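Omission of a single protein chain aside, the complex is shown with its protein chains in their original locations.
Up next is chain A:
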Amino acid sequence: MFPAGRSMRGLLIWSVLLGAVLGKEDFVGHQVLRISAADEAQVQKVKELEDLEHLQLDFWRGPGQPGSPIDVRVPFPSIQAVKAFLEAHGLGYTIMIEDVQSLLDEEQEQMFAFQARSRSTDTFNYATYHTLEEIYGFMDLLVAEHPQLVSKLQIGNTYEGRPIYVLKFSTGGNNRPAIWIDTGIHSREWVTQASGVWFAKKITQDYGQDLTLTAILDSMDIFLEIVTNPDGFAFTHSKNRMWRKTRSLTPGSSCVGVDPNRNWDAGFGMPGASSNPCTDTYRGKFANSEVEVKSIVDFVKSHGNIKAFVSIHSYSQLLLYPYGYKAEPAPNRDELDQLAKSAVTALASLYGTKFKYGSIIKTIYQASGSTIDWTYSQGIKYSFTFELRDTGRYGFLLPASQIVPTAQETWLALRTIMEYTLNHPY
């Protein structure tokens, strides 16, 4: 039950809000009543009410002609008395606003939310963790600021219906050889999505400034999927900070989610993943059962020209290459090992952060159905997985103050891999 003029109400709300802000008044429990005075006598009665100063009534629309609605804000202590009065004198009324304070709170939130939303990627705060909405907003800002370099592709929708976006950095050409980077496939690994945001900005800053990156983008494209598991990410904000998997429902189980890094078609079903839907390494009922995974699979296959694939996780400080599902060394294992060594050396050059490197199975544990085992099987020779900071002190809860240093050092490793890929076409 609101007044016909929405702007009128808006103005009233604003003035109350201003009053609240300036006078620091509290409107908890206050109600706004709309009184209908049928005739002059009734209008008079309402005027009597107006005169009772101790009630502290605030008339938004004062008594006037009979039939004209009378709107009044009634402070909580006066509500009973006012209603009793109105009823005793046969004055009809409706409750327009049940609780003024909650309405104010809502409006304030929206107001501040609007203010908090960055106007440009230069004012965006890279040293803090963001929500899904903020990251998606950032992407749009970046594209708007660099339309010649950056575009946003939607490669699918999540289980819960959220769009899945990939940023494409390209200086032209047609289906150029490309590099793929993804972050946030495991939703609780927050430093990765945060680093992805930083990488996106970095690319736009360095093109035309940094010789290496410029050379790379002059011949190749970069695809960057910042939030690879949007449902999981939203869940880490709303309900469970430690959520890892997707949010798909498994028929026959009350447990939710599949480990997207066990759902790829490489060694699927072999040791190194769980068949129990309640575990954090549940592989899913079949390979690519997760739309978040299938979307990337479809993209990679239809693109057909991806030359390096990097999937980013945290934590442990590792740089890994295939295989995870079997102990047999990858055919170009020596090359991968050398490249990994160069990459971690570059990484360490900035802050001294030490990374170990090696194949997945030798360096951490056997893992089947993992991302880079599949991409490698598709012929993407330079397939790597990172595990970023730290080594367990904070783990997934890496302090926000470490986001930018982590992103900066990781970027040096990525640059090394990208440059190598550029110089070793195949």
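Here is the rule we go by: contacts are C-beta pairs under 8 Å (C-beta built on N, C-alpha and C of every residue); 3 or more make two chains touch, one makes a residue touch a chain; residues count from 1.
The criterion applied here is as follows: contacts and distances are computed from a predicted model.
Entry comment: the absent subunit's protein name, as recorded by UniProt, is "Retinoic acid receptor responder 1", drawn from "Large ribosomal subunit protein mL44", "Globin domain-containing protein", "Radial spoke head protein 9 homolog" or "Retinoic acid receptor responder 1".
The hidden chain makes contact, of the residues A:Lys47, A:Lys301, A:Arg393 or A:His424, with A:Arg393. Per the touch definition above, the residue from A:Thr363, A:Gln378 or A:Gln408 contacting the chain not shown is A:Thr363.
Residues of chain A that touch the chain left out of view are 128-129, 190, 236-237, 241-242, 244, 253-255, 259, 274, 276-281, 316-317, 327, 353-356, 358, 361-365, 389-400, 402.
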